[in-house]
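What follows is a single structure, and I will ask about it in a moment.
For this view, one protein chain was removed and the others were kept in their places.
Presenting chain A:
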Amino acid sequence: MTNQDTKTPNNIQRPDRRTATQIRPLSCKQGFLTQVDGSAQFAASNRSTVICGIYGPTEVKPQDEILDKAFIDVKYRPDVGIPGTKDTLSKVVLRDTFKHIIMRSLHPRTMIQLNFQVTQSDGSIEALAINAGVMALIDAGVPLKYTIAAVSCCIDVDGNALLDPTQDEMNDAVSIHTFAFSNIESDNNTPIYSNSTGKFSLEEYKMCFELCKVGANKILAFMKTCIETKISQLNQS
């Protein structure tokens, strides 16, 4: 595929009436689970939803104990059926991502457990799980190096890049890319997380990178608004 073929025209009409660079309307709810130390639900247009519940920093099994760091335990459950190989991959990927953003050395010899439950699945679950995890960690008050936001992007058969794809768009895609960016401005060109599947050229990858960067900054702004609204509501009373 040549360079001219990859483009992000804004006039593409997607099945849900979005343009190619538009993310679905987001919704986020924090602290609604009563038995955990922190929780969040992150949803895209109420069609894809992930719930995350955090326990911790809490007691750790002796075999998992790390002397100078917190042990990060991730449990991941899909919306249908029991966890399989694909879900184990998601689990490992999430664990390795959160290992880098949690300040683990501030809570040595403890465990921080993240429980993910997909409740609705219509594409971009990987990105939503990262976003739900971050919001839940913030709710639990776990110290974080930075706030991150993730977003997916896919290249369809015509070479168009589509941001925040639905499941149908992902099924027909040639390649799928997911990136996460932090809210630290100087790091804005280094993704915290990058995962690509399928066949793609360097130009396509770069285009998705730029597209996702813009999308992630929108999600970061949304997260900030969410937290500001929640805190100012509490302070009013």
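Following the convention adopted for this analysis, a residue touches a chain if its C-beta (ideal position, glycine included) is under 8 Å from a C-beta of that chain, and two chains touch if they have at least 3 such contacts; residues count from 1.
In this section, contacts and distances are computed from a predicted model.
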{"item": "UniProt protein name of the chain not shown, from \"RNA polymerase II transcription factor B subunit 2\", \"AP complex subunit sigma\", \"Ribosomal RNA-processing protein 40\" or \"AP-2 complex subunit alpha\"", "value": "\"Ribosomal RNA-processing protein 40\""}
{"item": "Touch list for chain A against the chain that is not drawn", "value": "37-38, 56-60, 103, 106-111, 138, 140-141, 143-147, 182-184, 223-224, 227-228, 231-232, 234-237"}
